[in-house]
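Omission of a single protein chain aside, the complex is shown with its protein chains in their original locations.
Here the chain labels run A and B in written order, and each chain numbers its own residues starting at 1.
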Amino acid sequence: MFSSKMSRKLATKTLTALGVASVLSLPQMVQADAFPERPVSMVVSYSPGGATDFQARIVTMLAGNESYLGQPMVILNKPGAGGKIGWDFYASKAKKNGYELAAYNVPHFIAQSIVFKTKYNIDNLEPIANWGADPAVLVVGKDSPFNTLEDLMSFAKENPKKVTFSGAGLYVGHHIAFLQFAKESGLKMTYIPHKGGTPAMKSVMGGQVKAGFNNLSDAFRNKDSVKILAVADLQRNTKFLPDVPTFMEKGVNVDDSSVNFRGIMARKGTPPEVLSYLSQRVPLMFEDNKTTKKMSAAGSPVRVLSREEVIKMWKEREVYLKELLADLKK
Amino acid sequence: MLSKRLTAIGGVLLALILLVLGSNVEYGEEAYFFPNLLAYFLLAFAFVLLISDGDLLNWLKEIASFLWRWMFGIVGEGNPSRWPDTVRLIPMFITIFCYLYFADIVGLYTTSFITFLLITVIYTPHRPRSRTLFKSALIALIFTGVIYLIFSVLLQLQAPSAWFI
Partner (left out) sequence: MLEFLQYLPEVFTPWNFMILVLGTVGGLILGATPGLSPTMAVALLIPFTFHMEPATGLILLGAAYTSTVAGGAVSAILLSIPGAPANIATTLDGNPLAKQGKATSALHYCFISSFVGGVIGVFVLIFFTPTLSEWALGFGPSHLFWVAILGVTVIGTLGSGSVVKGLFSGFVGLWISTIGYDPVLGVERFNYSEHLGGGINIIAALVGLFAIPQVLSMLTPQMMPGGVQKFAMETQSVMTSVKETLQRWKALVVGSFIGVLVGLIPGAGGQIAGLVAYDQTKKLSRNKEMFGKGEPAGVIAAESANNAMVGPSLVPLLTLSVPGSPTAAVLLGGLLIHGLFPGPALFTEHAPVVWTFINSLLVGQLLMCVFGIMIARYSRFVMDIPEFYMAAAITVLAVFGTFSVQNSFSDVFVMMTLGVVMYFASKIGFSPSPVVLGIILGPIAESNFLQGQMIAEVGEGSFTYFFGGPLNIVLVGVVAMSIVYSAYSELKQKKQQRTAQQNDADYRAEQEGV
């Protein structure tokens, strides 16, 4: 198996060399047609079995189809430090040839690039397409005295700082949603960071905290043990939670800045023809019936956005987050 | 004797306090260069004071011989005719270092094969002959093959992209 793999590697090297040579003589279309001639890898900055990981595995399972990439996509998990390890690795070590891609989580990576010294920011990465959007929702335990957002807000008004919120850590979507909620409602409340969304949800169910922000998908799955009071998005989620109002409906100006967008990105410097090839084909793969069926079976909301839409979304998020987090750091 | 030792220890403490005062300053680090240098000298003199005390010299000798035995031999009795432990391990340390250094440049499986072979060849109690070398290479190849089967085929581990696999 040694030699076969080695010779394959040699063969691909010669092929690449030939490919490079052909670019010089032939129109660009040829190169783009030949692009995925071996499997494409994708770095996922979270551990296997986590929400980002299994969604990434579902949305890339059809990559081998001729109508999409024609080559399988392989997931490479590099977890650690809330995603920082994987993205740092990707933005500094990955090759810029389109064969090494990564999954992104907005707003996590943008917020981290603002708060910490990271090797990545929205300027050295190129989005390809977005596959999902998981809004943050406000949850309380099923035995909680709060039945509506108003109940919780009036209690928080009378008891400043007494309402404790759990969330999946600092500078992640849940934290952003909390900051927005606190800022827009003018209430004083306390945020308790947890090590991930599951422990945060557990604290809400067990009554260790009074409320929490968590993923819509996780809250939906646990709807028997928690009450969902509001969604931090522009519209209600008609598919999973049609009865839960948005914050805006309740008069609190919390927009979709905390929505956890997941998608695929490449490094800046990837050849433009490869980028355009990927950004044409990948969204089609996300929209395939098989993919969406499997995603909804796993309780994960799908929202496919094109490359242009994601570029715009990233920029908006960065501007807004800089402002929000500047208030926080003081 | 006691007074001498106390003076010397006092000197060491004083020098250390001065050094702590001079480090971790908020700004103007350059301005502390000269005072810190003086403090290092103070520390050195205080150590000389400590050592010039005969008792402490012996004490240091004991420490040194313990450290020597700890690093290079086994604590307790050892066989003087053989190489000390750490010296025996030096090739191993070098092999490990090269293994880790080259693993993601040359290729994880290739370096693993070479490392396995090197360790077995260096540490075999038999005299190196071409036959034992061949045997070791064969075993190393089989072992790396099994590792490849377990990790790359069965567990789908993605080896880092390198020259070879």
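The definition used in the following text is that a residue touches a chain if its C-beta (ideal position, glycine included) is under 8 Å from a C-beta of that chain, and two chains touch if they have at least 3 such contacts.
Everything quoted here is computed from the prediction, not taken from an experiment.
Trainee: By the document's own contact criterion, which visible chains does the hidden chain reach in the full complex?
Mentor: A, B
Trainee: Using the touch definition from the top, which of A:A34, A:M61 or A:I311 touches the missing chain?
Mentor: A:M61
Trainee: For the full complex, which residue in B:Y40, B:W70 or B:W163 touches the chain that was left out?
Mentor: Spelled out, the listed residue whose C-beta touches the missing chain is B:W70.
Trainee: Which one touches the absent chain: A:K96, A:R221 or A:K250?
Mentor: Of all options in A:K96, A:R221 or A:K250, contact with the hidden chain holds for A:R221.
Trainee: Consider the whole complex, including the chain that is not shown, and state which of A:T198, A:S276 or A:T292 touches that chain.
Mentor: A:T198
Trainee: Mind listing the subunit A residues that contact the chain we can't see here?
Mentor: 47-51, 53-54, 57-58, 61, 75-82, 84-85, 88-89, 115-116, 161-162, 164, 169-171, 190, 192-196, 198-199, 201-203, 205-209, 218, 221-222, 224-225, 297-299
Trainee: For subunit B, which residues touch the unseen chain?
Mentor: Residue positions of subunit B that touch the missing chain: 70-71, 73-75, 78-79, 82, 85, 88-89, 92-93, 96, 99-100, 103-104, 108, 112, 115-117, 119-120, 123-125, 139-140, 143-144, 147, 150-151, 154-158, 160.
Everything that follows uses one rule, which is that only the chains that are shown with their structure count from here on.
Trainee: Whole-Å distance, subunit A centre to subunit B centre, using C-alpha means?
Mentor: Centre-to-centre distance between subunit A and subunit B: 43 Å.
Trainee: Which stretch or stretches of subunit B touch subunit A in the complex?
Mentor: Residues 109, 141, 144-145, 148, 156, 158, 161, 164-165.
Trainee: For subunit A, which residues count as touching subunit B in their complex?
Mentor: Spelled out, the residues of subunit A in touch with subunit B are 1-2, 5-6, 9, 41, 74, 76, 95.
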